[in-house]
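Handing you a structure now.
Only one protein chain is missing; all other protein chains are in place.
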């Protein structure tokens, strides 16, 4: 598999995803034997127009484990400052003369696409403005489900949190819609439930889904809880906002209601959506998920660099 | 050629420049075959007292392509903050104990010279305050002319923009003055034309030059257009400031008036001094110029490290 750019979740079909997961498995073996030096002659630029230190460190770790070199800035907005005023396109063209791959965190939706349109070297989207895409997160989320449960098809998956604005929840749902017999439980207050664009996409693909207000009700049924953040200010006008939000949370008390082989995921960072006393339960998969991010990003770097 | 420090354009005579260009040609071959690991035991410190991400990434790319290691800060003003209060000299002395070469972006004119005066390891000037020197930019500009046209002697060169404050325009003019039969057209509103210190330097060396207000007039004659930025606020008090500025600009309409083997350069970042529809023309050399910056900086690093 040779990928040109990693722009959005939509560019991946199921066979490509499966090939990527195989490559990520291989990358795990590379990682566990201490990495490789195979890419020592390749340079990755971390071009971040807003700080996203977690994502940046994940990509840079992946590149280090491949033996590659890194040049890095979280200060890229300086390029387009009032005094400098360079267009994103010009910055990308200049970096084309320097490096072999660009990991781009744009501060505007669609920035990665514009970057790719002028780039001869691969662009990887590391988050694209506030409401935009973050495809590598979606892929590592899906990879985690597949790795932990060995399949995606036929799973019951709860997705919880602020689903209206939640970038990771939206992207994961999109990818899940490509698989067979998946059943999705959207757990959120109605005010910030999953948007109609995603729901009609699911309708078109005949994916079963339902909306739920209290996560407790559906815990016995699900194989995966994908927990995300929910900001109280988003429903502050509702009476009992605290109470409503608490119905999304996972605590130790919930564990006994879950299947013994279910998993709990979270893209992190978390606030109190998952209490820390859940962490020691074997089903808590969120730190393994962070590790999987390294494998997926190694696989994506290999796919675009080779 | 063994260089101690790279402080200012003045330290280079023509034979040194030619030797440097030969080394830069060699570095291009090294770059194109994937770099070298020869300098894996060398560490470069990027010591930036003000952010200049483009310059920093260019130097760091050059060091990576040589196989060297990098420690880096764009936060160096912290060293001389009110609470810390360390002198530049002390910071340099400490870094002497750590690394093999320092790339210094000072925030005061003359900072690099002060740094070099206490340093046992090479200091490379990566921009020296607002009006100060930026010798590696001047060298890569000159290298680009030489590489594209195969000579400097006898060329007709237009230098356009805010010439009074323009650091790159001043340094390039200085270096051009060392070559034979060069003719220079300074294109700028009179208010921000090239300063007398540079003009009398040219007079002393019998270099032909003239001042021009409208770039269009001289386009058919020139081999090189060196375009730089011009900030409207600098001539805002003039009536027709917009009109005056537009006379410096290069657009697609100008291309037919230029020699077929002329080149258009720009140190970047650009605003609208060169319209983007010029980019696809073969004569647009500004992104190749950015690449040449890597070769020149690799050559300079090799010169000071070996």
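Should a chain be cited, it is by its letter among A and B, assigned in written order, with residues numbered from 1 in that chain.
Everything below uses one rule, namely that contacts are C-beta pairs under 8 Å (C-beta built on N, C-alpha and C of every residue); 3 or more make two chains touch, one makes a residue touch a chain.
The structure displayed is predicted, hence computed values, not measured ones.
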item	value
Residue among A:5, A:41 or A:65 that touches the chain left out of view	A:65
Candidates B:9, B:23, B:64 or B:99 - the one touching the absent chain	B:99
Among A:99, A:219 or A:294, residue touching the chain not depicted	A:294
Residues of subunit A (touch criterion as defined above) contacting the omitted chain	34-35, 37, 51, 53-54, 56-58, 60-61, 64-65, 67, 74, 268-271, 276, 279, 287-288, 290-291, 294
Absent chain, residues of subunit B that touch it	40-41, 43, 45, 69, 71, 73, 75-76, 78-79, 84-87, 89-90, 93-99
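The definition used in the following text is that only the chains that are shown with their structure count from here on.
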item	value
Cα-centroid distance, subunit A relative to subunit B, in whole angstrom	41
